[in-house]
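Excluded from the complex is one protein chain; the other protein chains are retained at their positions.
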Amino acid sequence: MIALLKRELTLALRNGGGAGLGLAFFLIVTILVPLGVGPDTAILAKIAPGTLWIGALLACLLSLDRLFQPDFEDGTLDLLALSPLPLEAIAATKALAHWLTTGLPLVIAAPILALTLHLPAQAYTTLILSLLIGTPALSFLGTIGAALTIGIKRGGLLLSLLVLPLYVPTLIFSARAVTLAAEGQSATAALLFLSATSLFILALAPFTAAATLRIHLN
Amino acid sequence: MSLWEYANPVKFMLLSGRILPFLTGVTAFCLLGGLATGFFDTPDDYRMGSTAKILYVHVPAAMMAINAWAMMFVASLIWLIRRHHVSALAAKAAAPIGATFTLIALITGAIWGEPMWGSWWEWDPRLTSFLILFLFYLGYIALWQAIDDPDKAADLTAILCLIGSVFALLSRYAVLFWSQGLHQGASLSLDKDQHVANVFYQPLLLSIAGFVLLFVTLVLFRTRSEIRARRIRSLQMATNA
Partner (left out) sequence: MMPDLGIYTTHVIAAYGATAILLAGIVALSVLRSYRLGRDLERLEKLRASKSDG
């Protein structure tokens, strides 16, 4: 499992795709919002939580369609399925690698971008916490979508249509948590709901993704 | 003799062919009757005025939008567990109907909301969850269309349907957390004191029956089409081979 994780990480870093591109995309989205909305600090501060979270969501989507597709095409997936490692573990490892290369950089970059959006100072801890709890769920849900769309021509668009509605609960709880914190209220309830959602997804997604992969491998 | 007999496509075609003409008649009667009495023969509500008449399409459409997904959920489960092709095809046949009902509920709701709430759209939990449900329908239909191999498509869409059900429910409760509701509670309930008065109630029941029957009729009809399409596909493959 660790070997597989290492392989995934080196592949992602060598392609230069995953990590860098997702981060750049996140940067662009959060820069475009003030350009569209106008430089009014009060408005920007109000919409900062939502903007950052939607940026993170979209950046996460970007590299999902390459999650299983190359391995499926060159037969690596068949080999992995034959290995003693259960498919569930493989799906979980893939999700983890995806999170390490796209989710984690977002968590680190978000506070810096939040500065430019004038997010109130008391909300930073909640922002980082919510991203830390929420983004793994995005990667894990992504594996389901990626597994469903293997082998479909131009599956990227379909992938977004399938995965984005699944992101709704995570988005609601996390953006709400940050907004509450920005308004100086307690975000604990929202964060707890977010944690529950994430844990649920983390437990469920590897099994679903593995079941989906089995359909493709038969 | 059990219910599973009808999972055989030939038997299904025979039986559905026999009951469809009858079913179509009853559907037309209930639907037209319910909507006509709703439209022509109900008094205005003292608060909502004549817009109360919109509820005769809005409420049944909204109910069936959810029930259609529930039916797809059950059909997908049956397909995954017992591998009956008719079941998978019925789920496929139901999706566009469910999407249409969702759209009707959203549109009539918007038309009702404009004079009553003073806006076409409110980010109310119920409205928002319906919009999300509509997205799920679109994704489901799109996934069916994207995959060539019919059995694989049935498997993958069944999984999507199950996952979608879980997340549609989760979203339903998540949006409650996110915004306070403007939408009123259920108009129907078994508790007599709760629900709307009789003059409104009877046409509503009739039009609900109409929508339910319309759904059943259309699902049977479209499932027949899907079975024919499958047969055409296998014939074509046989002749090309």
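So that you can tell them apart, the chains are marked A and B in the order they are listed, and the count of residues begins at 1 in each.
Quick note on the criterion: a residue touches a chain if its C-beta (ideal position, glycine included) is under 8 Å from a C-beta of that chain, and two chains touch if they have at least 3 such contacts.
Predicted, not measured: the structure shown is a model, and the values here were computed from it.
Taking the complete complex into account, the chain left out of view touches B. From the options B:30, B:57 or B:89, the residue with contact to the chain not on display is B:57. Residue-level contact of chain B with the missing chain is found at 35, 39-41, 44, 49-51, 53-54, 57-58, 61, 96-97, 100, 103-104, 107-108, 111-112, 114-115, 214, 218, 221-222, 224-225, 228-229, 231-232, 235-236, 238-239.
In this text, only the chains that are shown with their structure count from here on.
Separation between the centroids of chain A and chain B, computed from CA atoms only, is 32 Å. Put simply, chain B touches chain A in their complex at residues 132, 135-136, 138-139, 142-143, 146-147, 152, 155-156, 159-160, 163-164, 166-167, 170-171, 174-175, 177-178. Across the complex, chain A meets chain B through its residues 144, 148-149, 151-153, 155, 158, 161-162, 164-166, 168-169, 172-173, 176, 190, 193, 197, 204, 208, 211-212, 215-216.
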